[in-house]
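Structure in structure tokens, see below.
All protein chains but one are shown in place.
A, B and C label the chains in the order they appear, each numbered from 1.
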Amino acid sequence: MSDPTDAVTPSRRGLPTAVLLLSCPDQRGVVAAVADFIASYDGNILHAEQHVDDIDGPGGVGGVFFQRVEFELAGFGLGRTQILEALEPVAERFRLDVGLHFSDERPRTAILASKQPHCLYDLLTRWRTGELVTDLVAVIANHPDHADICEHLGVPYLYLPVGDDKAAQEAQVRAELRARDVDLVVLARYMQILSPGFVAEHPNRIINIHHSFLPAFIGANPYRQAHDRGVKLIGATAHYVTADLDEGPIIEQEVARATHRDDVAHLTQKGRDLETIVLARAVRAHIEHRILVYGHKTVVFG
Amino acid sequence: MSDPTDAVTPSRRGLPTAVLLLSCPDQRGVVAAVADFIASYDGNILHAEQHVDDIDGPGGVGGVFFQRVEFELAGFGLGRTQILEALEPVAERFRLDVGLHFSDERPRTAILASKQPHCLYDLLTRWRTGELVTDLVAVIANHPDHADICEHLGVPYLYLPVGDDKAAQEAQVRAELRARDVDLVVLARYMQILSPGFVAEHPNRIINIHHSFLPAFIGANPYRQAHDRGVKLIGATAHYVTADLDEGPIIEQEVARATHRDDVAHLTQKGRDLETIVLARAVRAHIEHRILVYGHKTVVFG
Amino acid sequence: MSDPTDAVTPSRRGLPTAVLLLSCPDQRGVVAAVADFIASYDGNILHAEQHVDDIDGPGGVGGVFFQRVEFELAGFGLGRTQILEALEPVAERFRLDVGLHFSDERPRTAILASKQPHCLYDLLTRWRTGELVTDLVAVIANHPDHADICEHLGVPYLYLPVGDDKAAQEAQVRAELRARDVDLVVLARYMQILSPGFVAEHPNRIINIHHSFLPAFIGANPYRQAHDRGVKLIGATAHYVTADLDEGPIIEQEVARATHRDDVAHLTQKGRDLETIVLARAVRAHIEHRILVYGHKTVVFG
Partner (left out) sequence: MSDPTDAVTPSRRGLPTAVLLLSCPDQRGVVAAVADFIASYDGNILHAEQHVDDIDGPGGVGGVFFQRVEFELAGFGLGRTQILEALEPVAERFRLDVGLHFSDERPRTAILASKQPHCLYDLLTRWRTGELVTDLVAVIANHPDHADICEHLGVPYLYLPVGDDKAAQEAQVRAELRARDVDLVVLARYMQILSPGFVAEHPNRIINIHHSFLPAFIGANPYRQAHDRGVKLIGATAHYVTADLDEGPIIEQEVARATHRDDVAHLTQKGRDLETIVLARAVRAHIEHRILVYGHKTVVFG
């Protein structure tokens, strides 16, 4: 069995990189200040993307600046632990919100699943073949079905059934995530609604796949709803989970063509390919530190 | 200027064809009976498509059968006006709902427009170049802007502004449509809501373009709504107009990718291409007699 | 582990169906004759699609008629083994080429793979979850990597490495396929070119996935070729294998957007999703008896 560490690293020449995710009130000079900071330590910028968004606020409409800068660590004049401190004067001057990540540090990920296998299996395959560069620390499910494949792949499988006491099961799940120090929770068609407390514990760190083109067909049985409405396209939406069900920041969406020939079973089948691809893209964008969340929206850099 | 009658006729070998649009309760033998009917008069079937849909009804779930059959008129043993009568025994036996159309008979079409030009111009171009084989009997608008292009193309242009008396203007529009014996009304971003009486006068004969992926973003300013929600795809929907706004049977939908970089103005611009294409496809499907409506859904044959 | 027999059967109401795949010179009356045949034994037609294609031949251009008819076996007045004989008079009269299949008879399928796992794993998942209703009789690979997952799933895995004697390895593969009485061979990124004899043994029964939008980028390293050319879309193509490499009848194609940011490694990664989906769709269409091959083209019914 090939080692999942055989992964393609995202850096251009295969060397580790640092990623800065920045946001601040829009103002002159911030791009230059960040570029200067990196240049002053001989850093080589591989990718830099920025975006300015106009947002309504209490003081009127104001611009918010977002930036993702990826630079090579080789030859950079600061050690990894020195970067944030050295950046502090710039951060203070521009009131920067700073995230710092390294391409060779793998987020600790847990997948939550129910009976349906397609998203789970797809994520497992992408992880196993090195496409998703993450430490997969657990699959937690309220059904026993996927134990053997996880065991086969060497991923801890926790079967935590939902009995009479739904709250108790959730408490167990949360304890297990805490015990594993999880950075990212992926709901791979997990058919349980999370409590506000659960969500608050992992802000912008829980990704869900909803099987419709949100905001159309919020709630249960979206394929049934889509069939009843007679739409000519069906969709899937990956989003961060917030306290409002199906209202979290959208990360990725995709659609597929439907016709009158598609009954609910066919829509469900077609939708499975959408769900797996959309969820995989969203997880990948998160793991590669390409997402910035603001309000209930996302900036997803390319 | 080339004559719009230079059109590609939809028939395979360029000869006129007859199109039967049929529906009935699902039952054995209907396909054979219709095929026999055509064969018995030496008809040559060029296309035949059928569909069975399960529909909830007062007597439980029942299947409904839909069929589109297109056959060559050349060599057919019945004259055009004799076909329905000859088909009557079959129609009675299977309780068929029958529509009969001929590929060389052009529906009389009116376009209703407001200030925005893109859908109107696109339809005019497709009509002018022979892609939409229809008699364009009028463009009616509540803005004067498009008079000159219509005059240039030889299409009657009626400028009927909406003043203080909205109902009076609508009455005028309806009278003009009646006077022109219109078969199809196309709302090319016509920014007026039609009264129930207007809609009832043209059942399944008014096509509207809504600039969202319905049922998402019903109502006003869908691009603004889409931007606020942070969706990653925007859409457009062509549908028949019914008494319920934006709830009519959907004919066609399409989407385009959006990113955080797209402000409302960009979404609006991207959306224009969606709107024109989706509306053109829907009008084309209608004109080619490929649509059957049942309840608030459509069968659109390929 | 759930039994893969839990599959959604393709019939509308879950009962077994018969599928007739027919072709003949285009002529009047064939649709009626086939419908009559089914109706005369009280058969209920669920789906019927037909197509007429103009083909250049030695005697000039002639139409060829293709039809797929699916009808319920429940209540049908003939046993399965009696159908072809009873149809013979119709077949003779119209010089019909007839294929007869039953929805509950599973084709015996073998997958050939090399080192790359994505298409193989995807097919295994779809088979395991019941989406691909087939008897998976073997995975044959010239690399040992996938033995454990196949063993885990209970699929026989034959590791037949290509050593110095390429012909000997192919002979082994062919012998194994013969021994297993295989109906369908799927090349899931199998990196060996098949000999003409191998191809001739399985006419229109070997499906390959080529990682480009054929006929662009025939041959080796299509993602490298695509990158060198600077295309803005990459593609994948599933086709039946014929003696001419990459020239076989195309079953399915799909594309994804590429940009200047995509180096060869990124194109390869994006392409993997295309390859898996395109191959899965093609295999599914074959298994559901929706494909008719004529010359080097296909009719794929919906």
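Just so we're on the same page, contacts are C-beta pairs under 8 Å (C-beta built on N, C-alpha and C of every residue); 3 or more make two chains touch, one makes a residue touch a chain.
What you see is a predicted model; the values in this text were computed from it and never measured.
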- Query: Which is it among C:Glu252, C:Glu275 or C:Glu288 that touches the chain not included here?
  - Reply: C:Glu252
- Message: Please output the residues of chain B touching the missing chain, sorted low to high.
- Response: 1-2, 8, 12, 117-118, 121-122, 125, 128-129, 131, 145, 148-149, 152, 259, 261, 263, 265, 269, 272-273, 277, 280, 302
- Task: With the missing chain put back, which residues of chain C would touch it? List them for me.
- Result: 51, 53-54, 66, 213-217, 229-233, 235, 249-255, 259-261, 263, 296-300
- Query: In the full complex, which residues of chain A touch the absent chain?
  - Reply: 12, 28-29, 31-33, 35-36, 38-39, 42-50, 52, 54, 302
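As a working rule, only the chains that are shown with their structure count from here on.
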- Item | Copy pair chain A, chain B: interface residue numbering same or different (half cut) | same
- Note on the structure: For the pair chain B and chain C, the C-alpha centroid-to-centroid distance in angstrom is 36
- Chain centres from averaged Cα atoms put chain A and chain B apart, in whole Å, by 42
- Residues of chain B that touch two or more other chains: which are they? 54
